[in-house]
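The structure that follows is given in the form of structure tokens.
With one protein chain withheld, the remaining protein chains of the complex are depicted in position.
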């Protein structure tokens, strides 16, 4: 894609990424993490990102969230509210589980009485109803991840960026949260950019599945998932499409390895 | 299992867990994380632990590693050297990637000249050859996990406890590391206790797959995996057995939910 | 100190003339210690102390010097009357003896020039160096004579603030206090630099216009063990006092040079001259003023009854003075 | 259960202090995997843990008090015994090195004078006011300096520079600015203590893990909110340790500063201490040293309680 194509602003796209590059460090230590990545996410779309470990998925999310500066290209989220659920749970140890979820509510100016109620609802969504008063260090790894999810949802953002949110969960809990996430996404007309290593998960959830190559990260393929919702992760269609994507990914990794 | 059964010490077992209970906190905050868990791991065995999020898998590993005190029961590792790869990478930020891997070598008294070489080999095993001089914060989530794996391997222990070591890796990298882990396990006659949420992974790697129930954690099933090695994660046998175990697990979670 | 220093015990002779191998002498780099300054710079002590090595040690304030003497870190020191009394009282007369006078005079009440007399002091703030010291007692006694009261906590008709000299000079210069009863060279500094007015020259309150400012004390232990060395020290001291009184201008210069060597900074010429003029250097410890001051202190309630009897040990001094043809001094309470 | 239970925290904190102290110890001893650990399962699982727990806690409270008290008592006993021994050996005359008994008699006389307590009250009032002021100013300056790069470049190093200045050197300036008012003392105290507080905060802020900062940024925290909900709590450990140092500085500065302004009526601890020294009254000097030490220790206990509560909340102490 050349820069010359950049004409006009596409108002329909919520996240507009065009030729975005990202270099970490400088001098002989420089590392080109992303190389001219272009991607458009439409309003209400659920896009999943797949790629090998270290290919730049987290980097891309943090650029979209405005946490890092891009080294080149154009990035536009139209000033929308963006929430990011980090790869590590990164809960605040000085707050209880409920306090962590309440914090974004508080920042939105939601009243003192309302907050615990909303937080309790969200914790119920992630199946942690009884843990509101625990401290983060008293939770298991998967539980922390779920609290982080509840916290991200509490931000009530237009765009939700999720970095391997269900990586530490067992299949059953994961299934439940897939359903919940899909429900919330529908009800609130969210736009979601979802990073995962689980191809089935990507097919289960995404409208589109985008493949990134490794070092430097580049978009190498953009699959549209046509199956009707609600989908089941163990349905034959999902399996078939996941197999197809896995093959493409495997080929890419193999290409890269040689 | 009642206490009366406990007769004699089984010398052949490397990790002997008998009626082990673990309670966190006290008073009204007390939480019974493990309830009379019994498990024996034989020398050179590869045992995978499966269970819902928060069921006590990490707790069990930390008890075996001697990091927490058991609340009841008998736990015996025969004074063997135990290495634990934590769920979070927990690398030391003040050391480079290579420095992190070299540390256990240093503690074993391995010479200054030898260390970087050994570390480089181990980093090659986890496919991070070129990252020896980076700092942990310059790595992606999956890369950090791999460094943690290299560090755990560097400990040269008899018993290797691994807590979701491949949770943040893409399928391809995971496949490679499965092969590497299997090779090392064989060559060094390691005894491995491996926690995962990926049932296929468990079947791919384990001699046995042990299922834990949720809150309190209890052993509910102990599958022996008979397929011949080398196995492939996408082979029909592995898939079939994984399906069987998944059903059992699903039933257990459903039972627990009601 | 002399007590635990083994080689020092190997004095030259035994008995009444026993001498130590070293003598540790303390003094301040301050103009009121001029005999010490001159004695050290002109080698007068060294000349007198044949066979004994002189080690000098300077201090910035009386309490530190006294602490050093009490703990045996020094054997003798020039010091003001107050620390000497304190040391005497606290040790029940066991720690030290005053063996000679050094300096007299050079203190007074400096006030803002808007104050004409005692009556104007009502409601004013006056500083003294330290609660219960000579100047403090003098001020309180003088106020009492003039019908003004002041309590020890800074209350009363006149508010008395115990303030270290440097702080008092600063505070006076900035108008934060209305006056101060201070010794030299602060006195001259306030007069010359801050255009203060000398309301009371303390000398005028004393018989013969004399009162003790500095004297020489020695630890009793040292005195007992090495009377010979003490005698030689006194010899040097007498020579220094004599030198100052005979060659005033030269002594001023020597004292200031020594101050500069010790502190890195000399006194200003005009202040030096003024201060020297206000001070008298004498071997007489002016015992009467010490007793009277202590009595005043009792009267204004600053001291419990103290017994200063025996604090002086002027025998060797008088012996030397007599030999030198100078008048002897007395430790009697009322000299006049 | 409240979301942030402050009351039980304190108690938990006091306890955590001990256990936290033990933790590295046991950790140091226990890196080797256990050989055999056997516990009768009846002990815990056989009985209802909920029923059992309160009884154990109560028993532990007495034990805990004893645990925290005996080393202190022992330490004091050893020191006093040594002191008495040196005294009996007549190393120095009694007026230079008094016996413990002398000192304790003096101390007893001292603390039974109401006058003394007036002085303590005056000094503590000043200390607390001054420290509070120093904390307020130090926090604002620390936050500003850590936030604005030019400010950090301009005055960052000056902060430590100021701190190295002996309090006594501020006297001329204090008198110049505030004459001989209470403010002059406050000035000396604040300028002595505020830099520590600021430095503690700056260092804490500098070491806030980057992930948390990013979380805050994603949540849209700005300005005050960001400080209130993220920076301050995250840098609290370092801040508390800065406060502790600041307290030490402010107390020392106060002892010097009190020589500046003597308030009619009550005589402050600083002045009394100086007087004791001027009078070469050794037992009295030692008595004041003990008084200052005890005050210092008591205040430190407060800081420790805060610190322990913090560590407990952060999950840095074992269950």
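When the chains are written out, they are named A, B, C and D in that same order, and each has its own residue count from 1.
Assume a contact is a pair of C-beta atoms (placed from the backbone, for glycine too) under 8 Å apart; a residue touches a chain by one contact, two chains touch by 3 or more.
Keep in mind it's a predicted model, so treat the numbers as computed, not measured.
Among the residues C:121, C:169, C:218 or C:279, only C:169 touches the chain that is left out of the figure.
Contact with the omitted chain, checked across C:57, C:220 or C:295, is made by C:57.
Hidden from this view is one chain, which touches chain D at 18, 20-25, 27-28, 30-32, 67-72, 74-75, 92, 96-97, 146-169, 171-172, 176, 195-196, 199-200, 203, 205-207, 209-210, 213, 216-223, 226, 231, 237-238, 240-242, 244-245, 247-249, 251-252, 255-256, 273, 277, 282, 285, 288-289, 292-297, 299-301, 303-304, 307, 311, 314-316. Mapped onto chain C, the interface with the missing chain covers residues 1, 29, 56-60, 64, 67-68, 71-74, 165-166, 169-170, 173-174, 186, 189, 193-194, 261-265, 267. If you put the missing chain back, the residues of chain B touching it would be 62, 65-67, 81-84, 86, 88, 90, 92-96, 98-99, 102-104, 106-107, 116, 132-133, 135-138, 155.
Assume only the chains that are shown with their structure count from here on.
The chain pair with the larger count of C-beta pairs in contact, out of A-D and C-D, is C-D.
Centre-to-centre, using mean CA coordinates, chain C is 42 Å away from chain D. Touching of two or more other chains is recorded for residues 88, 138 of chain A.
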